[in-house]
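Presented below is the structure to which this report refers.
Only one protein chain is missing from this complex, and each of the others stays in its spot.
Entry: chain A
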Amino acid sequence: MSNDWQYPIDREIKLFNRMDELRRLNEGLEEIGAEVGWPQRAVLDLSLACEELVVNIVNHGFPDGGEHRIFVAIQASPSSVEVKIEDGGIPFNPLDEADPLALLDMELEDRPIGGLGIFFVKRLMDDIHYEYAGGLNRFRMRKQFGAGKQGQQLAEGT
């Protein structure tokens, strides 16, 4: 099976390490979603996962400041997506962060501000992978949309 068939859309969104770039990231995702026919909710979930990762890079990736690129590559089909995010910032594996499960049950007064972003990525996306190679942080994640429904139809159809 060729990759072209699997992913009719293959696009790169190049961002600068600035918060106001989130708008362009989101516009890019909405555009792809509209072209390939994703449900609106799938676009929002994907937008959330991508935002959390990009915000992490913007906030922590380049402590010396300056303008840098963040590359977001999207391969999309009507029922699935694969996202690769690359940056040349300091090596940082977001998956090393422990899940904030203890935090979720805390009272309001005790709860720390933050620590949820990567947890959302793990909850919303599948097949998450990180490596540091060639001077780049390389993060990859996939998602199958509506897999549960298809499985149900298969079960009903037999």
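Quick note on the criterion: a contact is a pair of C-beta atoms (placed from the backbone, for glycine too) under 8 Å apart; a residue touches a chain by one contact, two chains touch by 3 or more; residues count from 1.
Here is the rule we go by: contacts and distances are computed from a predicted model.
A.B. asks: The hidden chain: which UniProt name fits, "Urease accessory protein UreF", "Pyridoxal 5'-phosphate synthase subunit PdxT", "Anti-sigma factor antagonist" or "Phenylacetate-CoA oxygenase subunit PaaC"?
C.D. replies: Missing chain, UniProt protein name: "Anti-sigma factor antagonist".
A.B. asks: Based on the whole complex, identify which of A:14, A:69 or A:111 touches the chain you can't see.
C.D. replies: Checking the options A:14, A:69 or A:111, the one contacting the hidden chain is A:111.
A.B. asks: Just the residue numbers, please: which parts of chain A touch the chain that's not shown?
C.D. replies: Residues in contact with the chain left out: 19-23, 26, 41, 44-45, 47-48, 51-52, 55, 58, 103-109, 111, 113-114, 116-117, 119-120, 123.
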